[in-house]
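The complex is shown incomplete by one protein chain, all other protein chains being positioned as in the whole.
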Amino acid sequence: MSTASSQAPSPGSPPATATSPLKAVTRFRLFWPAVVLAVLLVANLGFTPGFFAVHVQGGHLYGSLIDILHFGAPLILVSLGMTLVIATGGIDLSVGSTVAISGALACLQISRSADPGSLGTVLTAVGIALGSALVLGVVNGVLVAKVGVQPIIATLILMVAGRGVAQLITDGQIITVTSDPYKLIGGGYWLTMPFAILLSALVVLAAVLLTRLTALGLLLESVGGNPVASRLVGIRAMRLVALVYVFSALCAALAGLMVSSNVSAADGNNAGLWIELDAILAVVLGGTSLNGGRFSIGGTVLGALIIQTLSTTVYTIGIPPETTLVFKAFVVIAVCLIQSPAFRAKLAGRGARARRTAAARPHAVAPINREVGK
Amino acid sequence: MQQPVLEVRGIRKEFPGVVALDGVDFRLFPGEVHALIGENGAGKSTLIKVLTGVHPADGGEVVLAGSQVWIAGPLQAQQAGISTVYQEVNLCPNLSVAENIFIGREPRRFGLINWAAMRRRAAELVRELDLDIDVSAPLNSYSIAVQQLVAIVRAVDVSAKVLILDEPTSSLDRDEVRQLFAVIRRLRDQGVAILFVSHFLDQIYEICDRMTVLRNGRLEGEYLIGELNQVQLVSRMIGAELAGLDQLGGGKRRERTAPAGGTAFLQADGLTRRGAVDPYDLAIRSGEVIGLAGLLGSGRTEAARLLFGADQSDGGTLRIEGAETVLRSPRDAIAHGIAFCSENRKTEGLVGELTVRENIVLALQAARGWLRPLSRTAQDAYALRWIRALDIRPGNPEALVRNLSGGNQQKVLLARWLITDSKLLILDEPTRGIDIGAKAEIQKLVANLAEDGMAVLFISAELEEVLRLSHRVGVLRDHRMVAQLDNDGELTPERVMATIASGADQ
Partner (left out) sequence: MNANALLTRLRGQIPLLVTAALLVSMFSIGSVQYDGFFSGQVVLNLLIDNAFLLVVAVGMTFVVLTGGIDLSVGAVVALSTMVSAWLVERHGWPPLLVIPLVLLMGTAGGWVMGWVIHVFEIQPFIVTLAGMFLARGLCYTISIDSISITDPQYTAMAQTRIPLGSLFVSPSAVIALLVVAVGFVVLHYTRLGRNVYALGGSEQSALLMGLPVQRTKTTVYAISGFCSALGGVLLTFYMLSGYGLHAVGLELDAIAAVVIGGTLLTGGSGYLLGTLLGVLVLGLIQTVISFQGTLSSWWTRIVIGALLFVFIVLQRLITARRR
C-alpha cells in the first residue's frame, strides 16, 4: 500500500540504524495485522486440510480463500469509508442503516420495473441507491462539520432512523428480485473471480490512488492529527470532513448493493446489522488510531479480512458463530489498550514510579507534625 | 519576625529536557499579599502546581504552618490549607453559585444534602465579602469576574490559610478589578496569606506588600514592594542574556536602515477585538522588521492573530498592499501572502505524527488544494533544501516531527512558510524554549529574509532580540499598543523597559 512508504522506519534516527533487520520489519505498519491474519489462516489449515486449495470449476474460482474475500467484500468497502472518517477524528455509526437503505431502494426499483433483467433497470436502481446515499452522507457531513455535533451523536440519528426508513421502503417485507445483471454485483463471477471481489478491489484501489496521488490523504491526516494547526495553515477542514462522511455513505451503499445482490433480496431489518461495529474494529485492527490522524487503507483491508477469517474459522470449528462477539470484545479492548497513551505510560512508568515513591516519599502522610516552638 | 505560614525551600522540578524549578525558596506570611512575578518559563506556574499538588516536586521541602508537608494532590492541598483560584475559573458553570461554593462538602441532614442550609450559608459567605450575588442562580449566568469571586469565596471557606490567585485579573475590566481588590484586602485583613500572580505591574504595585521574582526557574529575589520601582522590576524579570547572542554580527548591532517610502504592505488602522486587544495602528513595509515587545499577556499575540485572520477583528480596518481587506480566516490571509508561526508550536503549529517533509509542504499544499498535489519529488526537493538551509536535525525528511527538539521544530515551521511565497511573516516567540545556537540561526535568518524584501512582524519577550532585529518596536501593555519606537541606534533596552513599565515613552 502506498501508506507503507511514508511509514518506513526513519534511517536518520539513531535507534533505527542500530537495530536488527527483524526489528525494522516489525516496525512496518502492516506487520502485526499481517501476522495475525497469517496465523489465523494457518490455524485454519489445522481444522481444514485443504484450506488453501483454490480450484477452478466451470470457469469460476472456488476455495476457502476465495470465499473469505468474497464474503468479506462488503465489510472491506464499509471499513474503507470508515477509515477516512476515523482519520479525521470522527466516527460513522450510520453505515449499517445505509447498507440496508441502499439495498432496499435498489431491490424496490428492480422489483417494480417491467423488465427486471435489463441492464438499464439495474443501472437506474444502482443510481438511485448511490444517489440516496449521497444525500444521507451530506446530512451526516453537515451535522458534523457545519453544525458541530459530535460525530457519534450526529450519525446515531441516522443509525436509529435509517433502519425504520429501510423497513418503510421494503414495507417490512423481504423484497426478492430476479435480475441477472443485479445478481452479478454481489453473487456473480467475472473473469473467473467473484465480481464482488473485483469491485471492492477496484474501490480500494481508487481510494488509495485518490488519497495518495492527490493531496487528500495528507490533508485528511493533518485535519485529524491537529485540527487547530490545520486551520492555521489554511486547510478547508469543513469541506474535507463533510466529504469523508459522503464517501463513507457511498461505500456503505455499494456494500448494501452487494449484500442484497448476493441473496437477491433486500431485508430492511437485518441487512448490514452490526456492520458499523465490525468496520470500526477492522479500522482499529488495521492500525488507524481512533483519535484520528494517520490512516492506513492497507491495514484496514487486512483488518476486515481478519474479521472475516475469524468468522469463517468459527464456522468451520463448529463454535456457535454468535460467540465471535466474545473474541471481538477482547480484540477491541486489547487494541484500544495498546493504542491508549495512558496505558502505555502506566506500563512503562510502573517500575519507575514504584522506585520513586519508595525513595522520595518516606513520609507520604500530610501533614507531618513537627513541634514548633512558639 | 513573624512565622511564615508557608515556606518552600530548595524546590526542584524537572520535566523531560527542562529544569522548570531549580532550588527555589519562597516564603509567605499571614496577612500579606505577595506577588509572584516572572516571564514565561520563569517557573511561576510550575511553582503553583507544586504547591497545589498537581505536580509532585522532585526535591526540596514545603513547610506549612511550621510542619513539613507532602502535597499529593489538589484535595490534600486543600485539606492542608492551600486553595487556588485559577485564571480560567475552575468551577462548574452548570451548577448554582451555592453548590459551587459547597460542592464536595455540602451540609447534610440524615445523609441527604440540606439545600436550604447550603443556600443560607452560601448567602452569608457572599454577604460577608460585600458581594451582591444570588446564590441559587446558575454560575454561568454571571460574568467571569463574579465567577472568580465565587471561586475565591469557595477557596477561602475551604481553607482560610493560604489563597493562591493565579492571573485572576486578566479578563476583568477596571471596575471588576476594583471589586476583586476590595475582597482581597478584606481577606488580607482577616489574616489570610495571599499569593497573587499577575502580569499587570500596576495592579501588583496597587495591591501587593511583597514580591518574589523568578527567572528561568531560579529565584531572582524577594523584595518589599517599595524596594523596586517598575523599571527595576522589569529588568529583574527579563534580565539580559547577552551571552551567546553575540554570535550574530559579532556583537555589533546591525545597521538597520528602514526601507524608504512606498505604501506599506500591510496597514492596520484602529484594528481591535474586544477583550483581546484595544484599537491599534500598525504599518509594515516590505523589507521591514517590526518588533512587538511587551510582557506576557500584554496583547502581543492577540494583535498578531488579527493580522492573520486567526481571530476576527470587531473594529478598525486592514489594508493589504493598499486595498482594504477583511480577513475571514487564516486561508484568506495566506492567499494575501501572510504567514504566521504560532508561539504554541505543538498545539497550533505542527502535526506531530506527520513527518518533517509533510509538515514542511503542508501550507503550500493547502493553498494549492487537494487536487493539485505536489509530486513526491517536489516534496522531497523542498524538504531536503530547507533541511540543509536551516540545518534541521536529524536531517531525515521522513522523521516524525514530534520527535524533533524545539529548535528544530521551529525551523520546520519556518520552512513551511518559506516555501510559500509569503510577503509578510508573523513570528510569535520563534526563539522561545530553544537552544542558543538555533536562536542565533533563526535571528540571522529573519535578518536575511528582511534584506531580501520580506516584511516581518517579530514578537518576542526578549528585548535584546527584538532590538537586534527590528526597525521599529511596537510596545504593548495591558492589551494596548502604548508606543511605537524607531530603532534608530539610540534605542536601548532600558528605554523599552521603561515604556513597558510606565505605559508611555518617556
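Per-chain numbering from 1; labels A and B assigned in written order.
Note that a contact is a pair of C-beta atoms (placed from the backbone, for glycine too) under 8 Å apart; a residue touches a chain by one contact, two chains touch by 3 or more.
Nothing here was measured: the structure is a model prediction, and the numbers come from that model.
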Visible chains that the absent chain touches, using the contact criterion stated earlier: A, B
Please identify which residue in B:138, B:316, B:369 or B:395 touches the non-displayed chain. B:138
Touching the absent chain in the whole complex: find that residue among A:45, A:119, A:153 or A:348. A:153
Considering the complete complex, identify which of B:26, B:70, B:86 or B:265 is in touch with the unshown chain. B:86
Kindly note down the residues of subunit B that lie in touch with the hidden chain. 52, 54, 73-75, 78-79, 84, 86, 89-95, 99, 103-104, 106, 108, 111-113, 115, 134, 136-138, 140-142, 154
Note that subunit A touches the chain not displayed via residues 91, 143, 147-150, 152-154, 156-165, 167-168, 171-172, 268, 277, 280, 290, 320, 322-330, 332-333, 336-337, 340-343, 346
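The rule we apply is simple: only the chains that are shown with their structure count from here on.
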Which whole number of Å gives the spacing of the CA centres of subunit A and subunit B? 42
Interfacial residue positions of subunit A with respect to subunit B in the complex: 6, 8, 10-13, 213-216, 218-219, 221-222, 225-226, 228-236, 240, 293-294, 360-361, 363-370, 372
Considering only the defined contacts, which subunit B positions touch subunit A in the complex? 3, 56, 58, 64-72, 76, 79-80, 308, 310, 329-331, 333-335, 340, 342, 347-355, 358, 361-363, 365-374, 394-396, 398-400, 403, 416
